[in-house]
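One structure coming up, written as structure tokens, with questions to follow.
All protein chains but one are shown at their positions in the complex.
Chain lettering (A and B) follows the sequence in which the chains are written, and residue indices restart at 1 in each chain.
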Amino acid sequence: MAYDVIIIGGGVTGCAIARSLSKYNLSVVLLEKNEDVCSETSKANSGIVHSGYDPEPGTLMAKLNVKGGAMIEQLSKELDFDYIKNGSMIISFDKNDAPQLKELYDRGVANGVEQMEILSGDEARAIEPNLTDEVQGALLCKTGGIVDPFNLTYALAENAYINGVEFIFNCPVTSINKRNNLYEIKCNDKKTYRTKYVVNAAGVYSDVIHNMVSKKKLHITPKRGNYILFDNEVENFVTHTIFQLPTKLGKGILVTPTAHGNLLIGPTSISQEDKEDTSTNLNDLDTVTNQAARSVKNIPFRKVITSFSGIRAAEDGGDFILGEASDAENFFDAAGIKSPGLSCSPATGEYIADLIVKKAGANKKDDFIATRKATIRTKGMNQAEYTTLIKKDPTYGTIVCRCEQVSEGEIIDAINRPLGAKSLDGIKRRVRAGMGRCQAGFCTARTLEILCKQTGMEMSEVCKNNKGSEVLMGDDE
Amino acid sequence: MSTKELTCIGCPMGCQLTVDFDDKNNMVKSVTGNNCKIGERYAQKELTNPTRIVTSSIKVDGGDLAMVSVKTESDIPKGKIFEIMKEIHETKAIAPIKIGDVMIENVAGTNVNIVATRNIKNIAAKGIKTA
Partner (left out) sequence: MKYDIVIIGGGPAGLAAAVSSKENKTDNILIIERSDSLGGILNQCIHNGFGLHTFKEELTGPEYAARYIQQVQELKIPYLLNTMVIDVKFHSITYINKTEGMVTIEAKAIILAMGCRERPRGALNIPGYRPSGIFPAGTAQRLMNIEGHKVGKKVVILGSGDIGLIMARRLTLEGAKVEVVAELMPFSGGLKRNIVQCLDDFNIPLKLSHTVIDIEGKDRVTGIVLAKVGPDRRPIAGTEVHYECDTLLLSVGLLPENELSRKADVEISPITNGPVVDDELQTSTEGIFACGNVLHVHDLVDYVSEEAALAGKEASEYVKRGEIKRNTIKINAENGVRYTVPQRVDPKSMSDLLTVRFRVANVYTGRYICVYFDNTLIKKTKKKVLAPGEMEKVILKKEELAKYPTITSITIKTEEE
């Protein structure tokens, strides 16, 4: 049997494409090499919805950025994930940089970005008192936003799944061949899937996947970004996302609140060859610290709760690779997705889906389910809401993660909902249990139990994420 | 004769003891540095016949908890620790359990019992649902 479309890669881009395709009468399957969607770049990034002043005007990237941002705002209501239009500020440290700020402003205008304003250093500090005295000027952009990148991805994936897309996990693609006008995709050198159309949304490995079918080779240079995350007790340290003027290396170190209420600083932009190296190191963390200290003062380093690193897929040509491969018919790339990949994602999803839908001549479903409800969040509920909920389901009355106030009921839902969590990280990213200041020190024992009870797993089988990351040892070990 | 330095563990003060020890006859000649008699007794014991209290946990059947914490009722020869652990690992306890209940009699031939240090309810009897 053959599918209409196989999507390789379950990051935010792959899931967005899946969701867009699921509006049509097509058989679609998404192959993901890890045990869950949102396992790689999509789970380790800045969570920023860029306004769109940065990309070159007229480029596809610029169009997708602005469109994607608007779509994320809309989808946050339809698909129920956290998005905050907190606004951004690009700051400069040199009076001579005023023309550069103006250039960004002009680019923004050309790209259709609204509500921008150039401020002096003092005006910027009036809005953001923690900016350093070194700040000489700023471009204020009210349309910038922050988003929960995990639940954006899960929302797209779950909605795609509900609308008929199949998801297959632990399925790294090892070879792609063309036979009888169909693509044969092999996973783990074992199982083969056949399809008419292929979408390559394989992130850091999108060059490897593309190069399996095309002679026009792509090369991805993984770019590692280290981040430092602070306790959400540090509220309103800054309210806007503070960028430094972009350089050739990228958008620079930013200082931003997150959609979850934490303070985040980072990322670095270190080129490496190793596609798997997501380690942090002292130098990178020092770089983040020192560069952030240029933008803001009094960084509350006593309130650091964790650091992490993510890899972006930067294609050597410098741009997204979007569209049908010129020498591989029916093979569509959504490759080299670095920043502003997250911001573009729903728009990228639509763009690639439209190309395929047109080629396939597919028609729209009339029973497409357009909305999705996230797991109930008990934190912040008022008395009446809460008491009603407990009467219906008492498991929401037992708090498991005390740092983020996440109840047993929420964890159970995270596991049992469509494309539910099967690991500790899966639970953490869906409902935040383990993301708080004690970093799962308190809730791990209880979360392990709940996972076992809900899935029938043995305790020694429960993983932090993929197989091989088992948390406990078996009795016989 | 030799001089030995040890830290008294009789109480959390941790006095630093200096002991004159007759190796040939396995006898303590003198102890200094102690704040109380416990230190004197400790040096005597630790150098001639070192003992320890062993604490661990034993798997429970039918209890409201999976493990019952246990201890040796009094101190046992230091050299027997791992033999005792082996017996503990091979033992299963049955709920209900009260603090002080004997879990293993005369563990590893020491004439010392392993006793429970936590109360465990019987879940079957109480009709308490398992987790």
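In this section, a contact is a pair of C-beta atoms (placed from the backbone, for glycine too) under 8 Å apart; a residue touches a chain by one contact, two chains touch by 3 or more.
What you see is a predicted model; the values in this text were computed from it and never measured.
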Self-check item: Sole residue of A:N130, A:N281 or A:Q454 that reaches the chain not shown, by the stated touch rule
Solution: A:N281
Quiz item: Of the residues listed, A:A126, A:A370 or A:A445, which one is in contact with the missing chain?
Solution: A:A445
Quiz item: What is the set of subunit A residues that contact the non-displayed chain in the whole complex?
Solution: 228-229, 233, 276, 278-282, 284-285, 304-308, 378, 381-383, 386-391, 394-399, 402, 405, 424, 437-442, 444-445, 449, 459-460, 463-475, 477
Quiz item: Going by the touch rule given at the top, which residues of subunit B touch the chain that is not shown?
Solution: 6-7, 9, 11-12, 14, 16, 52-57, 59, 65-67, 69-71, 78, 81-82, 85, 99, 117-119
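Methods note: only the chains that are shown with their structure count from here on.
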Self-check item: Inter-centroid spacing, subunit B versus subunit A (mean Cα positions, whole Å)
Solution: 53
